[in-house]
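Incomplete set of chains, arranged as in the complex.
Naming follows writing order (A, B and C), and every chain is counted from residue 1.
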């Protein structure tokens, strides 16, 4: 199992599309930085294929005033949780 | 576990450097070893020794230096990417006939091969980029 | 009577980046504040991700940018009152005026083109 890290908004180019292409059925995806925009209910449909394996970083949601506005299907983790995700994954890939 | 970080974003201009520093601290706090932060692409600007951000903003260069001093994290800067961007240590400056220098210890200029080694030999390599 | 051909404003700053991820928003706001401090008539247009800069409940963020809240408060101090948002972006993010920190006017594409046309100088960030 691998962890894919996306720091770009769904709007801002092809990072999300490319990450999704490269994921196997076990892989997880973590949204950080501007990537957390993808956790908004209006954006989250793009991640329907990986339901249950989509995460977003709490700090970055909070800084942007998006905590509480995010879709409930997104699992929120703090920085410790981010480290845990990298422990559990054999490898990580970043899409930016 | 043994971690390494690859950082490829300019400081201040975007969040990548801050994310990397935040992640580095969390890795160490959980008892892992953080072998190296490797600076490539615009990440090399993190090694500019003269940075003087406004006092109410986090000082990235100091953050990296503290990681090195307290946890022995190596701060390796890709030499080719650095030279292209006007960053060099005293030795490179004299080799290029320039006076002054912009990178100093604990940042060290090194080759790109080091990145491949880190990626293959550490348990985890995590990339932060702009 | 004012000449119809004269641009209405001195400076329009277009902010197209959200807060915290990059320094574009902050450096764009700085340009707007400087323009106003120099006595210019300044308007702001938030497009695309830029509309997220106006969202209530933001924190300081990793870049230590103090949240955009305090910066936006400075807009009032500097008498920058002409604030516009792109309607299409508001829709895309599912946002309404009540989600925003400041009172804005929501513009469609035609109104954006007109606003851009009415300012002597337009800077995009």
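Definition applied: a contact is a pair of C-beta atoms (placed from the backbone, for glycine too) under 8 Å apart; a residue touches a chain by one contact, two chains touch by 3 or more.
Here the structure is a predicted model, which means the values were calculated and not measured.
Composition notes for this entry: the full complex, per chain label, is A x2, B x2, C x2.
Basically, only the chains that are shown with their structure count from here on.
The centroid of the Cα atoms in chain B and the matching centroid in chain C are 34 Å apart. With centres set at the average Cα position, the gap from chain A to chain C is 28 Å. Annotation for chain A: residues touching 2 or more other chains are 7, 33-34, 59. Across the assembly, chain B contributes residues 15, 19, 22, 130 that each touch 2 or more other chains.
Residues 18-22, 48-49, 52, 55-62, 67, 92-94 of chain C are the ones touching chain A in the complex. Put simply, chain B touches chain A in their complex at residues 1, 3, 15-16, 19, 22-23, 25-27, 29-30, 32, 124-130.
Residue ranges on chain B touching chain C, taken from their complex, read 12-15, 18-19, 22, 56-58, 130.
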